[in-house]
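Every protein chain of the complex appears in place save one, which is left out.
Lettered A, B, C, D and E in written order, each chain numbered from 1.
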Amino acid sequence: MRGLYLIPGWMSRRDGGAEELARRRAVVQRVAGAAWTMDAWETPGGPASIESAYEEYLSVPGAVERLVEAERAGVDGAILGCFGDPGIDAAREMVSIPVVGPGEASMLFAAALGHRFSIVTVLDSVVPLLERLAWQVGVDRKLASVRSIGVPVLELDRDPDETLARMTREGQAARDRDRADAIIMGCMTMAFGDRQGELARRLGIPVVNPVYAAVKLMQAQVELGLRHSRRAYPVPPKLARQAAGSGAHGAH
Amino acid sequence: MRGLYLIPGWMSRRDGGAEELARRRAVVQRVAGAAWTMDAWETPGGPASIESAYEEYLSVPGAVERLVEAERAGVDGAILGCFGDPGIDAAREMVSIPVVGPGEASMLFAAALGHRFSIVTVLDSVVPLLERLAWQVGVDRKLASVRSIGVPVLELDRDPDETLARMTREGQAARDRDRADAIIMGCMTMAFGDRQGELARRLGIPVVNPVYAAVKLMQAQVELGLRHSRRAYPVPPKLARQAAGSGAHGAH
Amino acid sequence: MRGLYLIPGWMSRRDGGAEELARRRAVVQRVAGAAWTMDAWETPGGPASIESAYEEYLSVPGAVERLVEAERAGVDGAILGCFGDPGIDAAREMVSIPVVGPGEASMLFAAALGHRFSIVTVLDSVVPLLERLAWQVGVDRKLASVRSIGVPVLELDRDPDETLARMTREGQAARDRDRADAIIMGCMTMAFGDRQGELARRLGIPVVNPVYAAVKLMQAQVELGLRHSRRAYPVPPKLARQAAGSGAHGAH
Amino acid sequence: MRGLYLIPGWMSRRDGGAEELARRRAVVQRVAGAAWTMDAWETPGGPASIESAYEEYLSVPGAVERLVEAERAGVDGAILGCFGDPGIDAAREMVSIPVVGPGEASMLFAAALGHRFSIVTVLDSVVPLLERLAWQVGVDRKLASVRSIGVPVLELDRDPDETLARMTREGQAARDRDRADAIIMGCMTMAFGDRQGELARRLGIPVVNPVYAAVKLMQAQVELGLRHSRRAYPVPPKLARQAAGSGAHGAH
Amino acid sequence: MRGLYLIPGWMSRRDGGAEELARRRAVVQRVAGAAWTMDAWETPGGPASIESAYEEYLSVPGAVERLVEAERAGVDGAILGCFGDPGIDAAREMVSIPVVGPGEASMLFAAALGHRFSIVTVLDSVVPLLERLAWQVGVDRKLASVRSIGVPVLELDRDPDETLARMTREGQAARDRDRADAIIMGCMTMAFGDRQGELARRLGIPVVNPVYAAVKLMQAQVELGLRHSRRAYPVPPKLARQAAGSGAHGAH
Partner (left out) sequence: MRGLYLIPGWMSRRDGGAEELARRRAVVQRVAGAAWTMDAWETPGGPASIESAYEEYLSVPGAVERLVEAERAGVDGAILGCFGDPGIDAAREMVSIPVVGPGEASMLFAAALGHRFSIVTVLDSVVPLLERLAWQVGVDRKLASVRSIGVPVLELDRDPDETLARMTREGQAARDRDRADAIIMGCMTMAFGDRQGELARRLGIPVVNPVYAAVKLMQAQVELGLRHSRRAYPVPPKLARQAAGSGAHGAH
């Protein structure tokens, strides 16, 4: 099977970006196991990081284009690699292969671990976006809180211990004040930092890494032959009519 | 005062589009009254119509750019002229002038007319988008139903009487089966058809035209000095840091 | 157009009440603009102030009578001038002209400015009444909190700076602890104090003045020909049967 | 112990009203049992029947006055005898003895009999009032539907078998279409018709008579020394200050 | 009438257990009054106390068996004597007499005393169980909080004043921080301690004792001929088919 981890930004453009992209490919390959070939793509023209609704929207047209390309190239399933799952509904309209969002996957996984969970993320500016995402996923009643550590995405790796210390602090507040039974790392750069084990030890409650959750959910959908519902995510009507008119056999 | 009605699509590109754009400008001018100068702009590169999540996202980057332009040009308030209010959160992050969505405005107006309202729209493909919008606006508990008439946006004007007949049929079902106290016309092309009076007479319950609701809400915000909250819609952090770094005094 | 601001209490009976009534008339006239003639009436027999459910109910029969009178006198739209909107459902059953509540209007306006809003009001005794009102309006999910400043209605004007200081304090708590994106002044006497600009500057988030919101929403309903739904607010059945029996042409 | 069944209308004024009042007194006495002395009062000046929000409000000031009188006369607990529980919050502010509403009592009783219940009532005009009441009681999630039989209060007794036939029809629809596990008779005149046994046999699911539920809940509160919370229903602040100022020892 | 208070544990097995069982019988007899004969049974094989989901489940098969026995013995109504109401749905499937849960009864009673209530219980381990119970009862929207005093069931009586002091502390926090209008004692051993009067005096808000609420609700159901709905709690289908096959006339 072939899987794709798609970054909806233009990673290789920043210093060390190409290396980071390769490193991320290796991580998802390791999680996916030997039966799968995992690739990691970026989205040329996409934003450097996504910390606002505006940047989410900027990323979508290019990312969807990449996913259409991936489907044509024979990829079996894809992960939309930003925790906010930006444009996942559009992606599902445009391709028939499973497209999994890390935010969605980790919230669904967290829902199975306890009664309430919190998300620890980067900046206050994404809090309402993640609250809306929880509603969209359908588990908002279990969302105890979204807490931010006040560090922008592109500075998370500058001082990993300080980042972890802040995540610990907010995780403790989530557990003790907001009554969270589990914590989700609410940013992919956080997640690729791979400190969930250490964080879970410090907090004494499970910590969900969205990279891992997304890979597992994507694999499960592909292996079980599950596809997103066309009743929920229909092919855009004008495209569907064109396809019908041209006698095409695919959705577009 | 200067107001803008922004179409997030490329209207002038289709047959008769330039005339329709001019006609719409005249309509919003009439609703806004003599104390306001209303303009109507389109978004070059935007989609021909919006009937899917995908087309919503396609429209956003260009539309937000136009709104930034409008703010610089001294416009006092703007309407994001698609019923689904696509990218209104992004727009609010990027400008400080009021940006009103017709979906939002008409749902808020309808909420004041009764206990429950329904939206009559074009195609099934937009139903989940409008249900999410109702949640975002905050009045989802009052949403009785979203019903579609099965006519694409670009064919609404082909046979206006058939369109009205279908809207009447769905409006009756909304009133009698879904217990709607009021009806919202859930598409701007429907709304510019200007048949709300006739429809209200047929149904015996109020019908909200989103063009009108949006103009009134936008004017009210401007005239009362109300602006969207920066706590809810902060300037994207990277832009804010750049602005701070360059000694700039505006938000961007 | 003619509009009415109806105070459901007997204002002229207290010291300086007649002057205050005249002053309020001037305020609503100013907000409404030159195209409208605004009047302000009181309700003889009504309570001196409304700070309890009991006083709300005491005010309703007289206030509805005044509104029936106003409709007969040719008034085009009315505002029920108490923030709790007491008896607005009854008023809508009894008249056909738009009747707007300041609580309702300001909550709908606030819902368009952010994700969550708080109400800052006078006394703890009205908190549950306003929570119920938010449910009735349909935006309770966006209500972050109702906070009171501990000053009775009739003492708000005794020390306006102390009043403003307390409103600032509760507004800050609403913003920082309850995560409110916007604040509503939750009492008409507060609102006619006209300090929303100063309060907004201090808090850095928008402040909705219910006088202003109510005037704008009432004007919009009248100008757009929108009336409350008779499906939601039917004429009381016995009155309707009498009217039908007597061959009368109005609702009553 | 002494209990009061208060009719918030002026029953003796209509033909046979005095007899009906006496009959109702006998019914509540029978339900309450020998350890209690039950009285039934009416409210001079109150409406003939309550089928609208307007009539609800008309009834409140007089009914509350009667309850204050009853408390002074040594009554231990009272029932506000209209299914919509109009003004029960005001009543609780003004007296310290238990005041139970039949709507509230029967919804709480029905909540203990199954997962969902429906209310069968008189006219469409009271449906939104009862939906709001269910919210106020706190069991709205269990409310399957409110259905009306299309017979005004004052005509319910004209043809009791036709009334029962209609209640059966709506009860069946509630059970089969709305998935109600239990039915509440949603009007006191219906309830005093005393056909709950026959209706329950026809429907095969429990039927709650609000007269009976209210008597039992009122007795339980009195016998257990439970009083409504002053935190929820404080004495109206101006009255409390007067009482404090005059050295009075009661709440008013 | 005959009523049963069933303890779903094996009380007589612990030191002083037989005496405590007798004492509890006397308490429920006193509350029920002379017209009722109350018995108190235990459940041999049941857990010593219930402080976890696991112990709840352990108690159910035996307790249901005892209730089936009680119905056969002519008992008219029963109370399932654990605050978590464990297995009440199973009990209702298996018997036709009213079975009332103290958790359910006290939440319904508390819902009638104010807008919000809190439960003060023994240990953190039962908090999620009681939150689920509130949802099942249908009044979860009124549940302000569940707070625990950190004392296991079997140690509550060791130092009654310390127990009361802790209940007071948590009750105050519920009232002041969680905005509870009323408090429920969330454990039957707490409840049989009979300190609700003292606690209510200290807190200034009503305190519901689940023993008392359960007795009153059970009596009301029996006296009014109300039974749980078979639509909600059907006889287990295999048993029903066996009963039908054997020509038996009861449900089992």
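Going forward, contacts are C-beta pairs under 8 Å (C-beta built on N, C-alpha and C of every residue); 3 or more make two chains touch, one makes a residue touch a chain.
These figures come from a predicted structure and were not determined experimentally.
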Original post:
Of the chains that are displayed, which are in contact with the missing one across the whole complex?
Top reply: A, E
**OP:** Tell me which residue among E:56, E:71, E:85 or E:104 touches the hidden chain in the full complex.
**Re:** E:56
Subject >> Residue touching the undisplayed chain, where the options are A:2, A:25, A:115 or A:169 >> reply: A:115
Subject >> Selected from A:1, A:48, A:68 or A:139 as touching the chain missing from the view >> reply: A:139
**OP:** Spell out the interface residues on subunit E facing the chain that's missing from view.
**Re:** 48-49, 51-58, 60-61, 64, 87, 89-90, 93-94, 123-125, 128-129, 132, 135-136, 152, 232-234, 236-238, 241
**OP:** Extract the touching residues of subunit A with respect to the undisplayed chain.
**Re:** 33, 35, 100, 104-105, 108-109, 111-116, 137-142, 175, 180-182, 197, 204-206, 208-209, 212-213, 216-217, 219-221, 223-233
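We adopt the following convention: only the chains that are shown with their structure count from here on.
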**OP:** Give the fewest steps needed to get from subunit C to subunit E, where each step moves from one chain to a chain it touches.
**Re:** 2
Subject >> Closest chain to the centre of mass proxy, which here is the mean CA position >> reply: C
Original post:
Do subunit A and subunit B face each other with the same patch, meaning over half of the contact numbers show up on both, or with different patches?
Top reply: same
**OP:** With chain centres taken as the means of their Cα atoms, state the distance from subunit B to subunit C in Å.
**Re:** 27
Original post:
For subunit B and subunit D, what's the span in angstrom between their mean Cα positions?
Top reply: 45
Subject >> Sequence positions of subunit C contacting 2 or more other chains >> reply: 115, 128, 232-233
**OP:** Report the topology of the inter-chain touch graph, choosing from line, ring, star, complete and other.
**Re:** line
